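Removed from the display is one protein chain of the complex; every other protein chain stays in position.
The first chain written gets the first letter, and so on, giving A and B; residue counts start at 1 in each chain.
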Amino acid sequence: MEQANAIVARLEERFPALVGGANIANERRIFWSVPLTSLMDILRYCNDELSFTQLCTITGLDNGEMFEFLYHISRDDGIVLTLKVKTPRDGGVVPSVVPIYNGAIFYELELEGLLGVEVEGLPDDRQYPLPDNWPKGQYPLRKDWKPNAETPPLPNP
Amino acid sequence: MALSLINILIFPGFLFLSTLALAFEYVDRKLCARMQNRVGPPWYQPIADFIKLMSKETVIPTEANPSIFKSIPIFALAATASAFLYIPIWGQRSLYPFDCDLLVVLYFLTVPTLTFFLAGWFSSSLYAEIGSIRAMTQLFAYEVPLYMALLGPALLAGSWSISAITAFYHQNPLLSLLNLPGLCVAIIAAQGKLERAPFDIPDAETEIVGGTFTEYSGRYLGLFRMAVDSEMVALAALISAIFFPALLPANPVLGLLVFLIKVLVVVFILAVIKTAFARFRIDQMVTFCWKILAPVSLLQIVIDIIAKGVILS
Partner (left out) sequence: MAKMMIPLGPQHPALEEPESFSLLLDGERIAAATVALGYNHRGMEKACESRTYIQDIYLLERICGICSHSHSSSYVQAVEAIAGIEIPKRAAYLRTLIGELERVHSHLLWLGIAGHEIGFQTLFMFVWRDRELVMDLLERLTGNRVNYGMNTIGGVRRDIDSTQTEEVLKALDILEARTSYYIKVCTEEQSIIGRLAGVGKLPREDALRLGAVGPVLRASGVRRDMRKDDPYDAYSELDFNVITDDHADVLGRTVVRVFEIMESYKICRQVVRNMPDGPIAVKVPAKIPTGEAFSRYEAPRGEDIHYVRSNGTDRPERVKVRAPTLANLASITNMIEGGYLADVPIVIAAIDPCFSCTDRMIRVQDSRSGREDRYDWAGLRQYSIDWYKKRGVDLSQTKAAWKD
């Protein structure tokens, strides 16, 4: 718990705007809603100063009103800090974290493929994980997307 | 004339060779299976496989030249069958011995590898092309040690005829002990020539699918397999004729039996090598052949030249 409190204290000191937003679920899990504009700064600070060197994954979810993106970053002592940002459902853009966490390419491709959000600066245009001939504008992880028999058949590649 | 035809086509020619080829394929597969703690195939499996392949639909790639594509396997089989005619099977004499038949046999036995290359190259498939290039690269690695290992004993015997070499060592069986390094080189090089593990680089399935034979199917694949199996018998027979000259009874039946046992021994060693090693990478294979096999085969030649000098004096 002390470790988690110390991390929260250091982050609040560096980013005063964040004060009070942290939710320490247990000694190794911290959830924190942060503004989208300061996401990159916080990630960079966490990576450089707080040794959160590993990006576990990025969860994208549609809560019906907004898209939420959860960046799960962890460090060697097992503490996982989850930073939550929100974007509007239409035309939401999140920055690519590949410059900080080089291994994030597939996680971000997945956000683009399944939620249809734009990841700015992603150095890759592969289709993942849906097939190359998947119809445009169909994003299965959106809450209003339902699999049904009327889904047009896939065109030939 | 009629007898020659029977000799060439039936015994000890083509039909006999094909039967032996299938029989030794079974022996090889069963031995490997037992060594790998598997049950292994029943005795008729190679025949069943061959008949099945013969009756299967043949697919020829549209990009490939059909006549070349179809004729290549026949060349491979014809070459090994011809080579077999010049190797003594029982006794000391082959069917049609002549003065330089060792060289002819060696060239005949190179033909299958060349046909593998052509087969791969003319099937215009990526995997097959890579397989062909590998087959050629490998050819240059094992061929020289193999030739030198077989020529050493010939130098000592003072003849280029397999029958004469066999006869020479039959009279001086102890001298064949001098050829042990050559025997080791010949067996390892034979493994490369037959493209078996650990030298199955040209058809390494986990890398290049079927390698040179990727596009082959049906009866042409069946012929290729038959050619590879006969090549194994021919090589084993050649090795046993040159390196195991002892026990050559005059009685043809006994002679045949002894011949089969010798070939069995060679096939057994080949099977052990196949199960005991991981596949080499092409660069490792080439390095191994040039750095180890080639010097050992040179040593063999030096030994034979010195021995010849000692005997002559």
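Definition applied: a residue touches a chain if its C-beta (ideal position, glycine included) is under 8 Å from a C-beta of that chain, and two chains touch if they have at least 3 such contacts.
Here the structure is a predicted model, which is why all the values come from computation and not from measurement.
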Inset, instruction - Based on the whole complex, identify which of B:L155, B:A197, B:L260 or B:V296 touches the chain you can't see. - result: B:A197
Legend entry - Interface with the undisplayed chain - residues on chain A: 25-26, 28-29, 31, 53-57, 59, 61, 63, 70, 72, 74, 76-78, 80, 82, 101-107, 114, 126-131, 134, 140-141, 145, 147, 154, 156
Inset, instruction - Against the chain that's been left off, what residues of chain B make contact? List them. - result: 32, 35-38, 57, 62, 126-127, 129-130, 133, 197-198, 200-201, 204-209, 275-284
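The criterion applied here is as follows: only the chains that are shown with their structure count from here on.
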Inset, instruction - Quick one: report the Å distance separating chain A from chain B, using the average Cα coordinate of each chain. - result: 62
